[in-house]
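For this depiction, one protein chain was excluded, whereas all remaining protein chains were kept in their positions.
The block that comes next holds subunit A.
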């Protein structure tokens, strides 16, 4: 159980937020006596994405514990309610969110990601006047928001859209070449995407910008989601060796399988992957074969001093193998909302459009430094700004982090962007 003193001592990461919230709560009643504010979360607690769903819940649990320890929001403690979205999809997720609103009266729903929803969640939030924060990492959020900003005022994407992975990767590769860290054999990229929106949009964005950055797409392969049979794809890659293999599929177990099938007959290619390598399962399943893999994420807990308190608290509470990189997303999302709601004078309740709009305005104004870096919403799409692709100012955008598995006994090394890097890129063991 966290008490106020240990919390303030240990949690450097949320220190500013804690002080701010504690200050705002100073004149209000004891949180324990007040009516709780229900917090909703529609998470994939079972099914293929369950590992992430559990971490998303962990992030919320920790944030709630910390917020409640300083008096909740204006004296009201927070209480978490979860709905399992299992295999996800538009019908399941929208109904799960509606259930949270109807049954518990949640003024806010903080999801991790749910795929296959076509962003219908935004309609549920708009129809019920609740704040909705998610980490679907989709450009379709921005596109939908732009269609009717007044209707979707309460929907926020807590991280940058996946679209920015495209130019971000190409810029990173050119940076490696320009700095002399890597000499590619050619300028070919083999793109391997899986059949989900997130993966396809990233692959398309790489393809779209490749020419502009001086690269050629030599292979564009789409595989089923999920998959662990990479033989046919690897055969095509081996036929025409590319300088880079970019796998935009994201499930850790499948990506680990890719590496175990790639290593027996590797090509002289840099292997870049999406998201999955940040999860413990990737290293556990892939073992030595994953050493040297580069991956990136537009959202994830930074390995800096600022977030050390969070990382320590997270692993103390949820175990040494808990993936704080995932839990950090909902953790930051809830903290940002809690501060915004306190500034706006309260969390409100469903169908109270005036208060929800006040909280939304507060969220847009507040530039929040969380454990994932800066969260500042782009008014054009109401997603977090990404640094450096969208803004050159590191203090105004969430860093697009590039990491590499170098020493399997340690956490992956953050190798870019330079403002946050903790080490340098090393040539993977299979490359000459």
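Points to keep in mind about this one:
As a working rule, contacts are C-beta pairs under 8 Å (C-beta built on N, C-alpha and C of every residue); 3 or more make two chains touch, one makes a residue touch a chain; residues count from 1.
Here is the rule we use: contacts and distances are computed from a predicted model.
Its record in UniProt calls the unshown chain "Branched-chain amino acid ABC transporter permease", which is the match among "Branched-chain amino acid ABC transporter permease", "Acyl-CoA dehydrogenase family protein", "Lipid-transfer protein" or "Ferredoxin-like protein". Considering the full assembly, A:91 is the residue among A:91, A:393 or A:407 that touches the omitted chain. When the whole complex is considered, the residue among A:203, A:358 or A:375 that touches the unshown chain is A:203. Contact with the chain not shown here comes from a single listed residue; of A:65, A:79, A:127 or A:411, that residue is A:127.
The omitted chain makes contact with just one of the residues A:39, A:80 or A:101: A:101. For subunit A, the residues touching the absent chain in the complete assembly are 45-46, 83-84, 86-91, 94-95, 98-99, 101-103, 116-120, 123, 127-128, 139-140, 142-144, 146-147, 163, 193, 195-197, 199-201, 203-205, 208, 220, 222, 224-225, 351.
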